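Sharing a structure with you now.
A single protein chain has been omitted; all remaining protein chains appear in their positions.
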Amino acid sequence: MTFKIGVVTFPGTLDDRDAQRAVRLAGGEAVALWHADENLHKVDAVVLPGGFSYGDYLRCGAIAAQAPVMDSIIKAANGGLPVLGICNGFQVLVESHLLPGGLIRNEKQHFICRDQTLVVENVDTAWTNQFTQNEEIVIPLKNGEGGYIATDETLKRLEGEGLVTFRYKDVNPNGSMNDIAGLRNERGNVVGLMPHPEHAVEAGFGPDMPGTMRSGVDGLKFFTSVLNSLVNA
Amino acid sequence: MALFKKKKPDFVPSGVDTTANAAVTPDKALPYAQLGLKDDEYARIQEILGRRPTASELAMYSVMWSEHCSYKSSKIYLRQFGEKVTDEMKKDLMVGMGENAGVVDIGEGWAVTFKVESHNHPSYIEPFQGAATGVGGIVRDILTMGARPIAVMDQLRFGEPSNPDTARVVHGVVDGISFYGNCLGLPNIGGETVFDKVYQGNPLVNALSVGALRHEDLKLAKASNPGDLVILFGARTGADGIGGVSVLASETFDSTGPSRRPAVQVGDPFAEKVLIECCLELYKAQVVAGIQDLGGAGISCATSELASNGGAGMRVQLQHVLKRDESLTPEEILMSESQERMMGIVPKKHLKAFEAIVNKWEVEYSVIGEVINEDRLYINWGEEEIVNVPPRTVAHDGPVYERPVAYPAYQDALNANTVHVAANGNGLHRHNDNGSELAAQVVQVVSSPNQADKGWITDQYDRYVGGNTALAQPDDSGMIRVDEKSGLGIALATDANGRYCYLDPYQGAKLALAEAYRNVAVGGARPMAVTNCLNFGSPENPEVMWQFKQATAGLADGCLELGIPVTGGNVSFYNQTGDVAIHPTPVVGVLGVIDDVARRIPSGWQDEGHNIYLLGVTKDELDGSVWSEVIHGHLGGRPPVVDLAFEKQLAEAIAAGSEQGLIASAHDLSEAGLAQAVVECSLRFGMGARIWLGEICERDGVDRTAALFSESTGRVLVSVGREDDVKFVGLCEARGIPVLRIGVTDNSGTLEIQDIANWNLADLGAAHKGTLAELFG
Partner (left out) sequence: MPKIIVEVMPKEVLLDPAGKSVNNALHRSGHNDITAVRIGKRIELHFDRPVTDADLAEAQKIGENFLSNAVIEDVVSVTVQN
């Protein structure tokens, strides 16, 4: 049985086609979801991809969070639907209050594109169950507004409850507090991260790995994880 | 009473200068000289129209006949690109020069369109917006051909790093390209950055874009069918880029227009991203018969070109243009260079379908006219006719100059001042007997701003979006997969060397072509087409015109020899700092095709125990070299000799070697010669090596300085697995390619050049990669 993973397109979304490819390579069926359509077309999970929805006007993800499709996604997420927010998608999740905290301009004030090492700190989510605890992965990062910030209280809670799902290793590219690269909600169905797993799913087009140019495919496990979680749901 | 024809009761003359008014006020003086038109050109306009032009018509002619739009000083030389062409060269060419961008058939029903353009002067005034709108403009040219844009590249030239103004320009330009290109979702896959004092007051910002399309999706910028609607869609029209034309505001009878307008265009990449997706859906639905993007000269250019290309005419109601600013006068609307706008020719029967798609994307549009069966362009402002011209005279039959050409007074002395006679006849000193001095020079060269790693810049660009990037900086070419099933892909490389061109513009242009050609070949692709951006000083300077004449001839002759056609390009004149022209800087872009990107060849060493071969011959050619500049501050003599027939042989040998699976990596030699190439190969993936120069010196009769730093052409560094040595060497010898084993890779973490140095890769990497961050970070 092929599971259907919805990939949302807002005006200004850039990485939707890549997210669709990732879903297909993992063995799922990618379903394009339009921002103005509140019908989720019976998808089993949703990906909010990267890009500059609405030109990052007002705040990154702020206007997209108001879209009709987001009303449905918020409802469904609160009911357990797996949702992955990548980069701008993470910003939309934060603006929708599906995840806590905020994302602001990179500390060094420049857009940065780099192959980023992450530590997977929580493998009990719909999107990370195929990783091993503390596995180190290399995922391309590319953003200008990736600095994660939260109040002390929120940070304490996140750390205390183990909700930090990915942490930057070796280099913190954007000044995120506590080197947080991504987090999950309490239930484990909603995950958001700044780096782009959909750019590390096909050999020849991913990050350079030791010994072989562009061979990194660590991102594929995000998508096989959700398919795995759906099988076992 | 009904004896007199009555105008509609609510008609109020707006004060705008109409054709009727122009016919009866022939002696009214218009500021044509301030708008850049000569006396004889103004006279010609009057002759064409049979009366004086209206203010609107004058605005149109003045901008469309300007150097930037009409190519009046360069036309007679650019013709060579269309003339020095064989039928064989044209066989894959679907659209040649003269259109928005050239289009090449790459097989499997796919075509590729690509072009490089300049946005130099705006980038000095306002670096961020200048560079940003430069990217926006070239991407729209690609979109206009019916293609999905799939990548961008940029070629940047700035002044000296030590000059404080350079940082202002560098930051603005890089931020602008990053801002616009990233937001469009286009991977930046390569380009170049050069620092030289000649560009201090006149940076060069050239932008390239490439797009892919199926053959049947090709669109042209023409309006051919009377009855079709003319629709302006995208961003609203505002006061962007009007600048000089605003002088007309004081000359019309309308005294209500504001008199000061900005010369800068402001870009909104989000609007362009939405426009791209909207246009691609329009193309897919086949509701658009012709399309033109609005760039320089805005609506006046789009309307006149669409009409002129299509052989039909147009009637336009300018008041229907959606405006950002209600105070714009008709002349200003015509000349506005507001970004992110397209003009579509839509058959009436497709209007509903057109509207459904633009509404889905929330793109604004208005029907501003229709195609008519007359060779005339009429533009009305409400009931008043303000333009009535033959479109060809505006868009295509502009002035053609034959500017005076003079061999530069400095040229002979410059060419006589070689590296062998400089320094009072002693020649630039070479430390051939001092290994550690040579080692220091290597480090000095590879860490100099022009030779240092450009990651500080390129890490601000997205290279991953689209998921089809097979090669990108610092590889020798950028490579993008076009067909996900078959792996069919394209490669692109751009090159220019202002120093070589200053020494010899004819050879310099050929050298740029040779290098871009070689860059594409070492990635495993087959070069097949050329674009160019010709950046020169003032055409009113006969010595600059001589440089231009020589360079265009060199490029045209070179393309003919290599058998690859020029498909389009751009000319930028008037690049000066005060009275001093920049070095002639023709940027040459070469497009190649590869049947499967999986076959691409990496540009650095990844495996230990591989043999390193130097293909080609090293001569003592240090004139104009990086070594002469960085170590001695010298520029003189003649640039390296270029042998295009050999470059072709070399490219074919690489292709054959790659097809037989013999080549593990290939990197071509260019600026800073073997020293640079070896450092780059080792740092690319952190693989060390032992290199020896003795055999190069012996076989080719050159000293160690030349072996390290000569910039002789036709040379490539190839690494080969032990098991493939014999076959590879055999292949080269059978094809007449000189081949010499000069090293072996190892996992030592060091790079050794025998009798010269043994560098720790970490230290070498820090030197090579730290420079730009130190200067600008």
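In this document, chain identifiers A and B correspond to the written order of the chains, with residue numbering beginning at 1 in each.
The definition used in the following text is that a residue touches a chain if its C-beta (ideal position, glycine included) is under 8 Å from a C-beta of that chain, and two chains touch if they have at least 3 such contacts.
Just so it is clear, the model here is predicted, and its values are computed rather than measured.
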item	value
Chains in view that touch the one left out, judged over the entire complex	A
Touching residue (missing chain; options A:G89, A:G147 or A:P197)	A:G147
Absent chain, residues of chain A that touch it	58-59, 62, 66, 94-95, 100-102, 104-107, 109, 147, 149-151, 175
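The definition used in the following text is that only the chains that are shown with their structure count from here on.
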item	value
Cα-centroid distance, chain A relative to chain B, in whole angstrom	36
List of chain A residues in touch with chain B within their complex	11-12, 14-15, 17-18, 21, 51-52, 54-57, 110-114, 140, 142, 144, 196, 198-199, 201-202, 204-205, 208, 210-214
Residues on chain B engaged by chain A in the complex (per definition of touch)	175, 178-179, 182-185, 268-271, 273-274, 361-362, 458-470, 481, 484, 597-598, 602, 606-607, 685
